[in-house]
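As you look at this complex, bear in mind that one protein chain is not there, while each of the others sits in place.
Take a look at chain A:
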Amino acid sequence: MATTVLGPIELEVITGTIRSAEVEIEAAVERAARSPMIRDQHDYRVGLYDARGRKLTGRSYGSLIEPVFEFFGDDIHPGDVFFWNDPYNSAGSCGHVPDLCTTVPIFHGDDRLLGFAQVFGHHDDVGGCVPGSLPVQVHDQWGEGLVVPPIKLYDRGVLNETAFRILERNSRLPEHLRGDIDSEIGACRLGARRLTELADRYGVDVLEGGFDAIIENCARTVRDELLPKIADGVYTFEDYVECDGFTRKLYAMRLTMTKTADRILLDFTGTDPEAEGPINWAIDYCEGRFVRKWMGPVLRCLADSPERAAEIDINEGILDVIDVVFPPKGTLVTPHFGRPTGLRFFILIRALGIFAGALAKATGGRMPADHETIRIWGLHSRDTEGKLSLFREVLGGGGPGRPWADGSDVVHIVPNSRNLPAEFSEQRYPVLVESLELRSDSAGAGEFRGGFGYQKKIRSLRSSTLLSNADRSELATYGVNGGKAGWPYGIEVARGDGSTESLPGMIDGVPIAPDDLVTVWTTGGGGWGDPLRRDPERVRYDVAVGLVTEEAARREYGVVVTRVQGKVEIDEVATSELRDALRSGRGAVPMFDRGAYFESVKAGGGLVRPEGWSDPDDVHAVVDPATPAG
């Protein structure tokens, strides 16, 4: 279609092609990658960028292109493949060393740079002191695995075989690593072709005009549809990681959000000092472009419906709406070079949570509660020939209660992430899955309760070593607008001698004997809204199917049930009386509930806030919020 100017038709085709190219690149990664962490758990991200490194795709966050410019300047040519996993030298765009990032420049003809295609994925193993490359007790990033600064893995089409060999030699699972990298490069090249085809069809100028419009449209959507739902003002919120692998205490991430008519300023000043262990997150590079794009999608919760929320892509345009301010070097989000970062996913999820919490305060409570969905547990062992078996699962947790629905059960924030079927695990690994269930009472109570977490029991069939990389094993997912906190994570081992050992959330190197039974419980989602307003029929159903105990139905919801010939029925009178009693016996309902452990730490003086920083939780629920979103 011959054309020289960008019109609505060209823009629609360009937008649609880029959106479907993102899906196409994802499909290509997933089909050919080798690491279960990428193929099943879907822990990888893809992106298309323009020649200035601006992100065009928006289904998910991505890494950055800036490291290419910083390390290679104009030395960018057809056939190049850039590669890195260095959390610090990648401008903070790779959070931890198992994330290997592959970037392919896209050219129209021989010399016109159109943009970049990028894939990064969480690989099974890149060395370091623990199989899986996520050690809990590690003092610096050199103990976490091989660190690769930005390099050219291919230079004008020629493979840097030496680099590849070093990479492979440093992995306990080299065949996985090789397969993953091959798949990522192939997928990038596929994505690159989509942009060159568009340039062929419409010309480079029209295409680049389309890039500008795609980015502007993101900013406009956020400004026009989402920002008007947030009251202008200054709001603070904070949340915590409970342990850094060495010391158990509250590690606070703090946020001051300033909302004006058309912008949001996120200021992390007040965040606690950097940790000795691997819970640091190096995001204070490149004007915080990575973290601004990472946090932007939370705003979608304010869309008119969940369906509309899913349509809104967050690309580089969000930088026009969200600004960021970092504290000086030396905090959890501004760590000094070389601090360990392997388990930075706790604080990365906290970042979303504190933004959502500040937005809850700015919207009269009309935001989802909290959920915690990334944690890894596993068993590794070697067979008689010394071959490594690495069984790791990313088990989801209960989703958040929100003004329009209960939390979904056992969800994962990573899209399309899948759990491992028992029938697969038992074929592949020396384990027996005794049961896989939802964990009763784990969901935070609320008018819309949280989703339930897992209760999984697995028997190890040979001597192995257990690892658990989990936060929120004592702190809970917070409830919003009168909703209650969910239950935290737990892991324990029942030994052959009849003893039971409860383990901390963050641990590795635990010896497991044949026939030991491991039980893992994952977090329930926080509840939304006053539980005493929950429809008693919904409480009754949860009791009838065993998801909520009768005791919890009384205690949390004020619902009294009876059993008539095996059927669970509501005792209307007793329920009405109990609800009245509970209502009159409590004071003002707080906006947030962080659970019993938090209250006990606070009471014990374990929560020390910076000078001048007041309690961000000191706000009440909005009893009858206006028509909720959705």
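Points worth noting:
Operating definition for what follows: a contact is a pair of C-beta atoms (placed from the backbone, for glycine too) under 8 Å apart; a residue touches a chain by one contact, two chains touch by 3 or more; residues count from 1.
Assume contacts and distances are computed from a predicted model.
Note on the omitted subunit: UniProt lists it as "Methylhydantoinase", one of the names in "Heme exporter protein C", "Methylhydantoinase", "Fused response regulator/phosphatase" or "Oligopeptide ABC transporter permease". Checked against the hidden chain, the listed residues A:Leu56, A:Ala309 or A:Ala621 yield one contact partner: A:Ala309.
Among the residues A:Arg418, A:Arg462, A:Arg555 or A:Arg609, only A:Arg418 touches the chain that is left out of the figure. Across A:Gly396, A:Gly444 or A:Pro616, the residue that sits in touch with the chain not pictured is A:Gly396. Interface note for the absent chain: among A:Pro297, A:Gly342 or A:Pro616, the touching residue is A:Pro297. Listed by residue number, the positions of chain A touching the unshown chain are 1-3, 7-9, 11-13, 15-17, 20, 24, 27-28, 31-32, 34, 36, 39-40, 45, 58-61, 175-176, 179, 182-183, 186, 190, 193, 197, 201, 217, 220-221, 225, 297-298, 300-301, 303, 306, 309-311, 313, 352, 356, 368, 371, 373, 395-396, 399-400, 402, 404-405, 408-419, 421-424, 426-428, 432-438, 451, 454, 457, 541, 544-545, 547, 630.
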